[in-house]
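Structure, as structure tokens:
Shown here: the complex without one of its protein chains, the others still in place.
So, subunit A:
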């Protein structure tokens, strides 16, 4: 069995996926920026010359996560709608699944992390995460609120370790994994 399906990695990747999914969909449902969750602008990756995150939304390549945040913000605008419960876009996750695709991830890794963590530690993981659910347009904050339109969506992320935050495990907050690739499709 390869390190990718080592039990520790399976467990840690599942937990990391849950943390990410919880954070990401809560943020976009509450209109908070998600750009900090992408690899762009993170020191360790910038130093190593990592390319910016690849974001492709319904076939449209979006240059930066900030631009994606703007798209999300624009989507939520319904200037004539006086009722806040008919303005929201709400994503409801119905299923997600994650695979470790490189248990020995090294890009931009500080030497300390390579020395400390072996590929079966559930730390240096590159992961492919897919999420499926329903997105409601023109709806309220709560599940089962009335909506104007809905679509099924599928999000696929590739996540890599956030060396800056993994190096300092005591530091709270800060995302432990960052998005290097994001593909969204809804219909």
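Here is the rule we go by: contacts are C-beta pairs under 8 Å (C-beta built on N, C-alpha and C of every residue); 3 or more make two chains touch, one makes a residue touch a chain; residues count from 1.
Criterion: contacts and distances are computed from a predicted model.
Considering only "mRNA export factor MEX67", "Proteasome subunit beta", "Autophagy protein 5" or "E2 ubiquitin-conjugating enzyme", the record for the omitted chain gives "mRNA export factor MEX67", by its UniProt protein name. Of the listed positions A:99, A:117 or A:176, the one in contact with the omitted chain in the full complex is A:99. As for the chain not pictured, it touches subunit A at residues 1-2, 4-5, 7, 10-11, 14-15, 17-18, 21, 50-51, 54, 56-61, 71, 75-83, 86-89, 93-107, 126, 128, 130, 132-133, 135, 137-138, 148-149, 151-152, 154, 156, 158, 160, 180-181, 183-187.
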